[in-house]
Each structure stands twice: as structure tokens, then as C-alpha cells.
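What follows is a single structure, written as C-alpha cells, with notes after it.
Here the complex is missing one protein chain, while the rest keep their positions.
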Amino acid sequence: MNMRKVFLASVAVFLMAGWGPAMADDAKPYAGQTITVLFPPWTTLPKDMTDRFTAQTGIKLDLQTLGWDDIRTKIVTSMVAGSAPADVTEVDWSWVGQFGAAQWYVPLDNSVKSDLPTDAIFTYDGKLIALPYNNDFRLLIFNQDHLKKAGVDHAPTTPDDLLADAKAIKAKGIVSFPIGLPFSATEGSATAWYLLTKAFGGELFDKDFKPLFTTPDSAGYKALAWEMQALKDGLIDPASTGLKDVEIQELFKNGQISFDVAGWAGNLSVYTDPTKSKVASAAVGALMPNVSGKTRTFGLPGAAGIPVASQHKEAAAVFVKWMVAPENQIESYTVLGNLPTRTSVLQTLDNDGKLASGKVLLEQAGSVEPLFKQGTPGWYPQFSSAVATALNQAAKGQLTVDDAVKQIAVGATDAQK
Amino acid sequence: MTQQAALPVGAMPRPERRREVVPRDERWLGLAFAAPVVLLMAALVFVPLGLTLWDSLHRVDPMRPGTPFIGLQHYIDLMSDTNVRQAWLNTVAYVIIAVVLETLGGLGAALLLQRIRVGRRWLLAAVILPWALPPVVNAIVWMWIYNPSYGLLDGALLRFGLISAPRVWFNYRATALFLVSLVHVWRMMPLTAVILLAALQSVPRELYEAAKLDGAGPVQAFMHVTLPLIAGGLAIALSQSTVFAFNLFDEAWILGGSSLDTRTVVAQVYMSAFQNLHFSYGMALSVLVMVASCLVSLVYVMRVYRETRYG
């Protein structure tokens, strides 16, 4: 099995140079082939789009959807068994280290690099293993009505401002727990802490992956202390120990919290939609607060990649490339709410006034950096669940801030073994 | 000869003392009836199981090249893994709570069903209903019930004045473990009830009447007539609930995520093998889960059979 894996991995598939429908119209070299595509539910491409793809390329699509955690189980099972889960699958930014090290995905060639800044996140060992089609990064989303009622006229720019504003909102009795942050032992809790670590001006690891968050003057330590302080001051619901990020978002939509601290960029379109949200007119985005005067955030994009065991690599490559063509990114945004990954497409959408809080979104998009400068390491998932577990324990009062960061550091060392 | 051939009734088959000549056609018929079962199980369970056992003695880690033989290294590492130890403790708690509650509840339900005459069909359907709910939906229904803000549990407790403010039950390890077990018990108890009901149904009614004539009260009749006769069913039910509790995953995963307070061994298997991609390490742990649940079940089976007339 391993021999086969190495052999297949060495067969690099290069995307053709041309982009957009023009090239598809010229020739349909893979007409008649059918490729299977495995995506999460939020990328269930509408029939119009898949029909158009087939018309342009002659390639038929067999679109499969699986729940989020389940896609990964499916990919791992089939790849370990030496067969392809599908010809094209979702590749999350957090899987890059593992799937890259395992050489499970065909290296791709990206000819629009400058327009797709997030492709760095999907580069492992110099090879691009998937092409990002679904943009995601974190920013602060807040309820401006709550803030106004509390007598505050601008968005908080530092973490301390945020605490002060939340206290003012709580004091006025506008909502009982103004700050929304998840503390369940799930991935969303961990990513919120990473974001706050950036907000406090630091990094998680140095270049040798040694933890940088263990001393009280470090950004990671301060970020955790900040979260615990907010919890202790009653600014965060103690029930957050059981809440996932999606449930925090429900609270925001219902107007029960004022700040979605680790808000998802793509969610602004949901929050401002009156059919989905009770706070549609009040929800606005703001640059992530910070201590240095320069806003920072990190990217968590989704991408499409081609497993090495795929039998239709060339046809699959045509599809992957098609996913990032401008008109498809725009349609994917308007129909599914998937934020485009191409800077030029974001710009176009904003010019057309289709982007909620567009100016902020674009500015924050410009500040997106990868969580790990070296690229997502293979041990990231193990580290991340250690983080989520420790945060959950700290929020339940089972660990002090000091013990929690130490436990996370131990988790990091274990994961790297 | 045919008269003699129609023997052993013992629940745990014993080796026959006297070597009898088994008619050849009986042997062939036996093999013919058992062959499909044996072939199917060999191909779909024993061979894969063997492969996994073999893998667990190697380092199969897709992120690292090669699959060197490492002997029992994974099993040794598992002993000193603190997360694994915590997960085992949680699992032991789940098994104890689940087996006790399911057996008592299931036996109670089966006895009640046996006794009820009017609408028995409907009562049985109601009892079985929880089991028909897909596990994932089940966990989500209960997540909604346990929700501290909008849930039924806190709502009801508040209404009856048992608590004064909503509680976050999952913030305490003991209640979290119990609440997760409860979801599991709710779903699996029907299985115990059906198995025990089937066993109860095959107790000949004459035996009860005989016991009654002998002046036995209901408790005595139960202890001396019912219990020994449903021992086979009880052993099956106990083993089932043990195995299922050892394999508890969905409920704990959906309600508690990777939280160490509620993480089960199988959740740990999932995390090691599928999240962290330490594939054979996870497989070694899953082998231990299998061995543990097998051993615990064996203890019941032996005990139950020994303490009843079959012993």
C-alpha cells in the first residue's frame, strides 16, 4: 500500500494555464467522465451551477455531502485503506499538516497565486495540496444598538475597551451576558483563544514550535486570563462551557449577546439577513481589537483537493480550478454564502454593495495571516483538542489560568512527539 | 439411538463424557446449517480483526514513512497515557451506571409487560420507541433537554422549585457522567426489555401455577421459578448492555465534545486514530476495549449460568 501511495503522490497534476470558461469552451478533453465530489453541506452546489459545469466541460458531477466531522472520518478511512474517498474532497486548513505529511493529496499548480492569498495556508513542504475556494477569517461582530443604549458610540479597539463596553451594557441591564465566547471542549473554543492571542500581539509558538504562552507576560497567557476575567465578571454566560461556536451565533442572532468576539467573516451575511436574524439592522463587523494598534486575525479557509488515489485526476483538476473562477465564486457567495477567496472577487462584490460591512471585511481580509507561519503542523488536531479540553476545564473552575496554560504546553509537547 | 442423540440441553455446552457415535448425516446437516454463518463471520469479522491486531503491533502512522514492527510498544504506551487513563475511568463509570439501570429498568419493564393485559402491544411499542430514534438525533434531543437556558430539565426543576436558578449540570463531572449515561440508558434499555420479555414469554405458565400451589409468594416465585428460567436471557441482556456501554461514543461526543470529564475510551480511539492520525495506536486501544468488554461479559455469563440450575 505504501509503495503505491508514494508512487501516486509523485504523479503531480498540473492545472492548465488558462482560467475561466474560455478554456473550457475550447476543448473538452475529459468529456464523458464522471467525477465524485465530497463537500460539507454548506457547499451543496445548486443544480444551475453543476449543470453549467457539465455544459462547459462535458464532465459529469456526482456531488456528495457529509456532515463536517464525518468528512474527515470518511477521508481517513478510505485513504488508510488505499482508495479514494472521492475525486475531489473538501480540505480544511487544519488538516493540511496531516494530509500533507501523509502525501494523500495531489500537488496542484496555482496560476492565480497573487489573487489567492490564502493558498499559502494549503502549501505543505512547498507543494499546494488544495485550492482554497471558501474564505473564512475571524473578526469582531457586535450589536450596535446595544452599544448605543449603553452610551458607547464606537466599536472597541482594544481588549480592555471590549471588557469596559461589556460592563457598561451589563450595568444598563441591556443583556445579562454581553460577551459571546464558546467554552465547550470543541474546536471553536480553541480557535477563539488563538485569535485572542493574536489580539494580544503574540504568537502561539516560536519557529521551533516551542510554546510561547506559558509566562504571565505572554500574549497567550493574557488572552486566557482575559477570557477567565470576563467569565468571572459575569460578562460571559457560565453555561458557555456547554456551548459550541454555532450556538454562540444563535445567541447573537437572538440579540442575547452583544459581542460575537470570534465572529466568522461569512456570518455577517447571515446576521444581517432579517429572515435569519432578529438583529439584522444592528449587526455590524469591526476590526479585531488589539493591543498594538494594528489589527490581526488568522485565516481558516476551506479548499478543494484531489486525493492521490483518484482515478480521474485531470478531470478533477478541471473542477477544482472551476471552483475558484470569479463568476463561480460570486455565485457561490450569493447562493450559498461562501465568502470568495479571491481578493479581486471580494473587491467586485464590495463595489456592487453586496458585502455586508464590506469595508471592514476587506480591511480585515487584508490582515489575514496563517495561524502557523511554518504551515499547519501534522499534530495540530491533537494540540487543538488539548487546548479545547484545557479551556473547558478552566472555564468550569477545575484549572487556574496558570495550570491551564501549563496543561496546554504539555499537550503541545505530547502532540509533537 | 436417535433417542440418545437428542441430548444436551445445557446452556453452556459441556463436553460429553461418553463418546457417542454421531450419525454422519447429523454432522453434515449441522455443518451445512452453520457454514453460512461461519463463512460470513470469518470473512467480515475474523479476518479484519486479525489484520487490525497485526496492525496494532506495527507503527502505522500515515504521516510517517514505513510501518516498522514495534511489538507491544503501543500497549505499553497506552498504560502511561493520562488521557487514556481518564477515559477508562469514565468508561467504567458509564458501564456501571448503564448496566445497573438498564438491567433493573429492563427487567421491571419486561415484568410489567408480562403482567399487563390491556394494550400490551401499545405499551411495548412505547417502551421500544426510544431505541428507534437514531443515536445522533437522540443525543441532540437530550442536548436540547439539558440546555441550561431553554431546556426541559432546568425548566421543570425550576417550576417545581427544586432549584432556584438554572444550573449548568455539565460543569460538574459527576452530574455530567450521570446525564450522559442517562441518555444511553434511555436508548438502550428497550433492548434489555425485549430480550428479557422474550425469555419471560417462554417460561411455561404451569410452573407459576405449581409454585403458587406450593404456597410460594410472588417474590419467592420470582426468585425460584422466573429467575432461573430467564437466566439465559439475563446473561444475554447483561452482556449486551456491557458491550454497548463500553462502546459508548455518540452520546458523550455530542453532549461533551472532547471534554475530559465525559470522554469515553471509544472517543479516545476516534481521536487517536482519526483525528490525530496515530492510526495503529488507536487500533491498539480499540483492541483493549474489545478485550475488556469481552472479559467483563464473560464474568456475567459464567456467573449467571453457574448460579442457575444449568450449572
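In order of appearance the chains are A and B, and numbering begins at 1 in each one.
Throughout what follows, contacts are C-beta pairs under 8 Å (C-beta built on N, C-alpha and C of every residue); 3 or more make two chains touch, one makes a residue touch a chain.
The working rule: contacts and distances are computed from a predicted model.
K.L.:
Which one, "CbtA family protein", "Maltose/maltodextrin transport system permease protein MalG", "Membrane protein" or "Monovalent cation/H(+) antiporter subunit G", is the UniProt name for the chain you do not see?
P.N.:
Missing chain, UniProt protein name: "Maltose/maltodextrin transport system permease protein MalG".
K.L.:
Give me the visible chains that the unshown chain touches, in label order.
P.N.:
A, B
K.L.:
Can you say which of B:L129, B:A174, B:A210 or B:M223 touches the chain missing from this structure?
P.N.:
B:L129
K.L.:
When the complex is taken as a whole, what residues of subunit B touch the one chain not shown?
P.N.:
Residues of subunit B in touch with the missing chain: 2-3, 5-6, 9, 11, 13, 22, 25-34, 36-38, 40-41, 43-49, 51-52, 105, 108-109, 112-113, 115-116, 120-138, 140-142, 144-145, 149-152, 155, 158-159, 186, 190-191, 194-195, 197-199, 201-202, 204-206, 229, 232-233, 236, 239-240, 243, 246-247, 250, 266, 269-270, 273, 279, 282-283, 286-287, 289-291, 293-294, 297.
K.L.:
Can you list where subunit A touches the absent chain?
P.N.:
Within subunit A, the residues touching the omitted chain are 36, 38, 40-42, 44, 46-47, 62, 64-68, 70, 73-74, 77-78, 80-83, 85-86, 246-247, 249-250, 254, 256, 264, 266-267, 269-270, 273, 275-276, 278, 334-337.
Assume only the chains that are shown with their structure count from here on.
K.L.:
Which stretch or stretches of subunit B touch subunit A in the complex?
P.N.:
Spelled out, the residues of subunit B in touch with subunit A are 60, 62-67, 146-149, 166, 168, 170-172, 256-261, 270-271, 273-277, 279.
K.L.:
Name, in rising order, each residue of subunit A that touches subunit B in their complex.
P.N.:
Interface residues on the subunit A side: 2, 72-73, 76-77, 79-80, 98, 101-102, 104, 184-186, 237-239, 241-242, 244, 378-379, 381-382, 385, 388-389, 392-393, 396-397, 415.
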